[in-house]
Structure formats: C-alpha cells, structure tokens
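As you look at this complex, bear in mind that one protein chain is not there, while each of the others sits in place.
After this line comes chain A, so read on.
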Amino acid sequence: IELEKSQYSDHEIRKLQEEEQLRKRKESGYDDQDEAPGKMVIMAQDLEDKWEQKLLQFKAAPRITDADKNNNRMSLNRKLDSNLMLLVKQKIGNQQLWLLPQVEWQPGETLRGTAERAMAMFLGDHIQAKVLGNAPYGIYKYKYPQAIRTEDTVGAKIFFFKAFLQRSDLSQAELKEDHLWVTKDELGDYLKSEYLKKVNRFLLD
C-alpha cells in the first residue's frame, strides 16, 4: 500500500475511530456497552478480515500449464506469456521440411489472398485470424537445384505475411500434417539456418 504520498482514506479513518471507541469503552469500564449493542454490528476490522478470508479462498489458475510440463509442442496452451508461431511439415521437392505454412501462388490472386488460402488449408475454413495489412513482411528466395531448373524458373521466392489468431479454440480444425506451435527461440530447433535468418528479422517476440 502506498503510505508515503497518500493520506488516510475513509475506510482507514473509520477503522481508527472505531479502535478509539473500543479503547475508551475498555477504559471507562464497560458502562455503555448495554446501551448500544445494535449500532456497531459491523466494524471496519471485521470487513477487512472478511475480505482477507475471501482472498485466501480464491485460487487462480496456474501460469505453467500441463502442456509446459510435458513439453507437448502441439497444443496451444503452452508458454502463455509469449507468442507462438505455427510450423508445419511440408514436402518440398523430395524432402520433408519443417516450414511456416506455405502455399503456391495462383495467378489471378493477390498475395494476401494466397496467405488466407494457406491459413484456410492448414487450420480449417472457419478460422478467425486477422492478416495484418496487404504488404508482405519478409522474403526468402532460393534457387532450385540444377535438376529441376527449367528455362523460366530458376528458383522460388517465398513472401511472408503475419496474422493474429483471434480465438484459440482449434477443435474444429483438422491438422493433417504434423504441426507445432513454437516460440521464437525454439524456431531454431526446426528451421534451416538461411531460412531462419530471414524469418527472424520480422518476428517480434
């Protein structure tokens, strides 16, 4: 409680006055007690005790959930004090890689439309997520290995968009492939170094 820059509040004044009265009564020898038994039924001290009891009875939910203890990275209930990113295992070329969900751009679609399609594909149709803005946040480009290169396509560019999930109930979503919810520090365990470098630039913790 702030004691230095404050003055007595109403509740505290009432408490002090009642203590004074109690003291006086004890000193004067219990003469007036029979006269006013009905007046001071509730005293400020009683109120405080009642509030204290109520506080002790209330037990808040723990901040470290079960998923934290088991280190179950598939659930959204872990690491409640930091942001979680979705990682999916996808097949690129002939390799299975852990990536941020990506989908090929179809001509005739804006980039944001592609991002929303990717979200709908991986998280189900009725997902409530808000894409922040039309512009991409980051880019990762890589060249295809010699075998796949044709005349037009030398490599691929992946544009990243950010979106916030509004609701954390994904019970309706069917996540077919392996998925993980990871924090920024744990990204390094799964992503490749080049990819990771570019991704880290636009992710805030």
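Methods note: a residue touches a chain if its C-beta (ideal position, glycine included) is under 8 Å from a C-beta of that chain, and two chains touch if they have at least 3 such contacts; residues count from 1.
Quick note on the criterion: contacts and distances are computed from a predicted model.
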Hidden subunit of the complex - UniProt protein name among "Large ribosomal subunit protein mL40", "Cell cycle control protein", "ER membrane protein complex subunit 10" or "dihydrolipoyl dehydrogenase": "Large ribosomal subunit protein mL40"
Touching the absent chain when the full complex is considered, from A:74, A:92, A:132 or A:154: A:132
Chain A residues that touch the omitted chain in the full complex: 3-4, 6-8, 13, 60-63, 65, 77, 80-81, 110-112, 130, 132-139, 141, 157, 159-160, 164, 166, 198, 201-202, 204
